[in-house]
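Working notes, beginning with the structure itself.
Omission of a single protein chain aside, the complex is shown with its protein chains in their original locations.
In this document, chain identifiers A, B, C, D and E correspond to the written order of the chains, with residue numbering beginning at 1 in each.
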Amino acid sequence: MVKPISRISTEIDFEKNGKQVGHLAVPSSTNESAYGIVPIPITVIKNGKGPTMFMTGGVHGDEYEGPVALMKLAAKLTPAKIQGRVIILPAMNLPAVLAGQRCSPIDGLNMNRVFPGERNGSITLQIAHYVSNVLLPLTDYQFDFHSGGKTLEYIPTMIMNVSKDKKREKRTTEALKAFGLPIGLVDVKSDHGGLFEMECEERGILSTNAELGGAGRVDVQTLAWTEIGMMNLLKFFGLMDGKIVTPESQGRPAPRLMEVNDPRSNSFAPDTGLYEHFVDLGANVKAGQTIGQVHFPGNWEKKPWPVKARRAGLMVLKRPPGRVERGDVVAQIAQDWKG
Amino acid sequence: MVKPISRISTEIDFEKNGKQVGHLAVPSSTNESAYGIVPIPITVIKNGKGPTMFMTGGVHGDEYEGPVALMKLAAKLTPAKIQGRVIILPAMNLPAVLAGQRCSPIDGLNMNRVFPGERNGSITLQIAHYVSNVLLPLTDYQFDFHSGGKTLEYIPTMIMNVSKDKKREKRTTEALKAFGLPIGLVDVKSDHGGLFEMECEERGILSTNAELGGAGRVDVQTLAWTEIGMMNLLKFFGLMDGKIVTPESQGRPAPRLMEVNDPRSNSFAPDTGLYEHFVDLGANVKAGQTIGQVHFPGNWEKKPWPVKARRAGLMVLKRPPGRVERGDVVAQIAQDWKG
Amino acid sequence: MVKPISRISTEIDFEKNGKQVGHLAVPSSTNESAYGIVPIPITVIKNGKGPTMFMTGGVHGDEYEGPVALMKLAAKLTPAKIQGRVIILPAMNLPAVLAGQRCSPIDGLNMNRVFPGERNGSITLQIAHYVSNVLLPLTDYQFDFHSGGKTLEYIPTMIMNVSKDKKREKRTTEALKAFGLPIGLVDVKSDHGGLFEMECEERGILSTNAELGGAGRVDVQTLAWTEIGMMNLLKFFGLMDGKIVTPESQGRPAPRLMEVNDPRSNSFAPDTGLYEHFVDLGANVKAGQTIGQVHFPGNWEKKPWPVKARRAGLMVLKRPPGRVERGDVVAQIAQDWKG
Amino acid sequence: MVKPISRISTEIDFEKNGKQVGHLAVPSSTNESAYGIVPIPITVIKNGKGPTMFMTGGVHGDEYEGPVALMKLAAKLTPAKIQGRVIILPAMNLPAVLAGQRCSPIDGLNMNRVFPGERNGSITLQIAHYVSNVLLPLTDYQFDFHSGGKTLEYIPTMIMNVSKDKKREKRTTEALKAFGLPIGLVDVKSDHGGLFEMECEERGILSTNAELGGAGRVDVQTLAWTEIGMMNLLKFFGLMDGKIVTPESQGRPAPRLMEVNDPRSNSFAPDTGLYEHFVDLGANVKAGQTIGQVHFPGNWEKKPWPVKARRAGLMVLKRPPGRVERGDVVAQIAQDWKG
Amino acid sequence: MVKPISRISTEIDFEKNGKQVGHLAVPSSTNESAYGIVPIPITVIKNGKGPTMFMTGGVHGDEYEGPVALMKLAAKLTPAKIQGRVIILPAMNLPAVLAGQRCSPIDGLNMNRVFPGERNGSITLQIAHYVSNVLLPLTDYQFDFHSGGKTLEYIPTMIMNVSKDKKREKRTTEALKAFGLPIGLVDVKSDHGGLFEMECEERGILSTNAELGGAGRVDVQTLAWTEIGMMNLLKFFGLMDGKIVTPESQGRPAPRLMEVNDPRSNSFAPDTGLYEHFVDLGANVKAGQTIGQVHFPGNWEKKPWPVKARRAGLMVLKRPPGRVERGDVVAQIAQDWKG
Partner (left out) sequence: MVKPISRISTEIDFEKNGKQVGHLAVPSSTNESAYGIVPIPITVIKNGKGPTMFMTGGVHGDEYEGPVALMKLAAKLTPAKIQGRVIILPAMNLPAVLAGQRCSPIDGLNMNRVFPGERNGSITLQIAHYVSNVLLPLTDYQFDFHSGGKTLEYIPTMIMNVSKDKKREKRTTEALKAFGLPIGLVDVKSDHGGLFEMECEERGILSTNAELGGAGRVDVQTLAWTEIGMMNLLKFFGLMDGKIVTPESQGRPAPRLMEVNDPRSNSFAPDTGLYEHFVDLGANVKAGQTIGQVHFPGNWEKKPWPVKARRAGLMVLKRPPGRVERGDVVAQIAQDWKG
């Protein structure tokens, strides 16, 4: 027999027209179950010729907005409504999603640091390998829906990377604008870093990475924007008919392109304690401004330790949990993208 | 030697004028430290005659607003500024505060279910016993600062209990209004329940229980309101001179007295999954209205399970975490207090 | 307000005719959910006057035969089929059942050592208290369905206790025979021991305790016998019409009354290692006979350590797991009950 | 100095005549012991010229039949009784055997997914590497004794693989028949999969993989068959004189050659709950037949979820534990091997 | 049947002459073993009339000197050598001893804080209850062998309590001197505290509490002194013939009576970090002298925090582990007992 590309199998036929709801069967042999699978949910909707849009969520298990919006989208879409193919993985790291934590409870791995994965590795590695080697070759446009998770909160943001392929970069910028979240961050990365988006970049696939909010919640407003944005993408890339519903038509500004490529964009907690923000998401801060302080309930004789912004800009990201440890990012300050 | 009231000792002299910053020494003998103490931070400020206000936070370790506001208050107050005595325990359950979790990591207990504690019990029980038997006898007014913690979020609220002593109940209502949070909840309880507030009630001590927000955060706005409210209380009870800063003077409405005594005020998650709120805190909902639904990423073939409000009213409390288990309260609907 | 008997509430009305499916709401406030309940499933079927039979399972969470048979019975019974009242708690210690372990994962308690429970105790204690103080006062006949769980395996057995009330003891014996399992064990206990059955005995309620098999399985044959037995009980006590289906009519012998009151009935593992049985359930052994041995894979130079029967009789119970620790019961040898 | 093949050392001399009982010293440096070894028990019996039979157990730590039978064999064999060499590793993954769990408690690895191991890897990888690179080069015939472990139960079975070397495949089939278990499964594998047996296959070594029963027990009957089978193998390959004791001579049928190469041989649990088998090991089932159902004690309003056989055949494997999670194999249906 | 004093049983007959080696059978029903016992080792040696000496070790599981010396003593003593009765429990909290930790791994309890125990409590409580209610009534002289355990180190010390019974106190002092360790500490306690020694005091039984060293070791020198001391005690109380081997005859000084009743005897770690002692056990320090400092490897910008002696005296106790947390005792300073 021929050795298959992956140890993961599925009954889905990616070339078949119609709507298929099933799972990727990741082989698993553990103390609790000697023979078994971890089933990763997948929906494929195909109607004739056309591009393939691959939409993913749950790469981190505590980022719930993407999985919820994608499950709703998967339930709503029908072959008749689209032209081309839509592949939806709403919970790519299902064990982490079920546990409600960033990293897999099975092998402890952060899925978005291990791309392109390993064929014979642990479960998280096998899934990343399957996505990279079976699904990405089918893909024209990849949209991965993240959010801040339990320990971060973003102004709803879509992140894209500068690319050697300037034409693709331009198209990505347009797609980001069509999606319509308040902020667009343009990243300049020097390292693959095991990131899903960089794997797409290396393979020449248009991709973005949404940061839909976070704090471990499913925010009513952000979810509404996301559901509109997903439909906008399908229209933008021609998989669906209809007019894009712009932010402006919803009474809010168009996406603002910004960047956080300067390492001083991040402010860190200087010690373990309780963090008090002085300003909130959306504040404009000055370089050197004190933006919060750490209190020490276990060493109550010590004064609070102030934290400063290291450059001027807009606070686009904060750490919601009151408890911090040294080294945690407590805020991220963005500046307008000069391109 | 005479057997002392408690195994807990302190170098604080509660009758001394001036400001003392120290700790309660709770004896502890564990695998990690055979001889030692758990030190509970305490600040006492006293100036001559006058009532004793006892302010507490950190009864639950993931409710950070109270500890932060109380540490700031303890640092700011001086004997010269007050008349009477202020006792501040910003982190009554210090081990839980340091761990950032509701219950004590040492004995697993929820401190607000074990009052009046036990002299010879585990650490949480000993602290509750000391508070009940050493500090409450010194106290005229008790204010315990809670919030929703990691798994709940309130519109900032102060809770009081109806009392057999109608005069004290009236005074409590006035104090609640002086504190100035948006909502005041009036509880009718049939059970002591191990609650700190019911221990105060039984001992005839005026007390309230603030719910400052929650979601495991320290919210900028709520903290500002809380710091103003604490000063208002000191003025209201005559420990400090000056005029109360009313909500109206800050451009927001006076506290609204409401209640959640009907068990149908609570809506519960019907199964384990990801919860999507349809409406947010502050929404007015109808009885029977669908206010959210549970999604099942691990059983993606199942439709979402709708959750309904069981009576009409204002949504004053929600569960922020996207992940829910059967039996979790996802929303609380309040109605105006008819007295 | 009047302080209720229990902190547990339910929407079930035990006096109402008809079939009600609901839950007991045990209040729960944990790190993962500040406000919430643990819901214990309950079914009540009532039709006019008649005795109340109370059937329970899942007191230990790894004894699955009872919960499965009771869930099937609860689904099948209708008011029209019975006369009187049937109360079914298929998973009395639901958290343990969901975890698949003997003791509660919440408070670590073995529910069958803590009766009659405590009103204000931890979750397991509260459930035991509710059962003792709310449900037992409604009960005429109590049947608690245990099995060996993960670490024991019984020849299917029903256990009864000798009673001061010889009339009730006689009736219990008849009920045990009507149920129709191969073995009936008659226990002479000197200690309440926190056992559910002893709480029934103290309250003068007829009760037995079935041991349906075990090894952490749901055996096809045993389950069939159990489902027949449950119908037999309803007929025996007049809650249902129809003829008892005796073991003899199924081609197997009537229950054999035996006892294990001599402490030497138990044989213990003498050291930690892998246990090899020399004889199986149902074997007749002699006093002093070597019935197994412990092997030491970590100390391979040591010879296996033999284990002997300490008296003659029938092996009615064995420990299935190959791994043993010193002090584990590996076998129980029964003798015929002389009454 | 010359870098040795492995970091593992032993005082055993594999070329020496006689019987040696010792251990493989796997270097280990942990929090609990900075300098130390994990000792893997080994027995080598050699008498002059002749083939080398290498017999192993305890690759998974909860499969106890193999270790028990091999420890008894190692104690019983003497150089005088054999011609050639017998190498016995009764507990190849000793830390897992001592813990009684499938995977290593030290590095979490499933040893039978990591062959041929890594010289400088974690402990499980080092052992697999030593076996592959030191012991397999000495080996003519390899027999690895597995069983179902805690979460599976087999009709006693011996598994072999089809091979490119048809002569070896034929010899393996004869050895399997000589061993004499009820079932022989013939596997067609497309992937090395880190399996010990595939490592043997790649190296051209005759090997099989016994599945002696399971459910975490040591079954009296299966153990007896195994001990006879081991002697039969020694006779079959000429290491020992004497006549093979066939199953037929024990009054039971000869091994039946079957296969489970169709992925539909496996039936999976569709959700988390309690599993009720409708049929038992040895049953003949039809394609589409309902063979069991999942009950939901935590969601008692839901009906049980039926599980079907996906093809016709003999049920050779079942999951014994009553508690299941989605994706667990609950049954395996075999068909006769057509060759 | 009569309800027995304890749920614990034993086959030992305390009134029988001769030497009996056996165990106390503590009933245990856990997830890992539904029916079983925890066996607590006991040796009883009796020869005719005479007093009963009860010697215990392993009340804390990480204090190894006592268990080792007592196991050696139990092996060595014979009825012929003594007059009276010696009861030896070398590992009273066996589960803690096997785990090598202070508190029981089963119920988390510190046995020396729970006397006189509870008949129906968890395992540690049951053992304390049995000792208090079955063994202490048999006892004339009780000697409990502690040491510092993993987190403390003593100059070898014997501790006694002042007593209302001055005659017994005087006899205890003489016994302490006969035992012959370098230091004798005389405690004045105001609280029972759940201590074994205070339970003896309340029952009018002569008792001491040795602190043989600690740091989680078995020190060669201290063990030798202990073994001599145990023989001295048997001679002192007339259970054995022979002359007491005094410290002076071994070339070391007689025990020095000291005390640590002033709370300022203890110096505490002021924060979490690495502790550097400036002086060692046996040093004479002045009040206010800096005796060590805490270093902060995680906050390397901070200066070390000095720790001072709070009164003058001899350092008899130190904390050996380099890692400390706020509240840990790092040193104890003793002063000569003024009586």
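Rule of thumb we're sticking to: a contact is a pair of C-beta atoms (placed from the backbone, for glycine too) under 8 Å apart; a residue touches a chain by one contact, two chains touch by 3 or more.
It should be emphasised that the depicted structure is a prediction, and the values quoted were computed from it without experimental measurement.
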Missing chain: touched chains present in the view: A, C, D, E
Chain not shown: contacting residue from D:I37, D:A99 or D:V220: D:I37
Touch criterion as defined above, residue of D:S9, D:T78 or D:Q221 at the omitted chain: D:S9
Sole residue of E:R217, E:K235 or E:R256 that reaches the chain not shown, by the stated touch rule: E:R217
Where the unshown chain meets subunit C, residue by residue: 271, 298-299, 326
Residues in subunit A touching the chain absent from view: 60, 62, 101-103, 110, 112-113, 148-152, 188-191, 193-194, 263, 266, 268, 317, 319, 325-329, 332
Missing-chain contacts mapped onto subunit E: 21, 23, 41, 43, 58, 62, 64-65, 67-68, 71-72, 74-75, 90-91, 94, 97-98, 100, 150, 215-218, 220-221, 223, 274-280, 295, 297-298, 300-301, 303-304, 320-323
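FYI, only the chains that are shown with their structure count from here on.
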Per-chain CA centroid nearest to the all-protein CA mean: C
Geometric centre distance via CA averages, subunit E-subunit A, whole Å: 58
Subunit E residues counted as touching two or more neighbouring chains: 326
Contact graph of the chains (line, ring, star, complete, other): other
Pairwise chain contacts under the document criterion: A-B, A-D, A-E, B-C, B-D, B-E, C-D, C-E
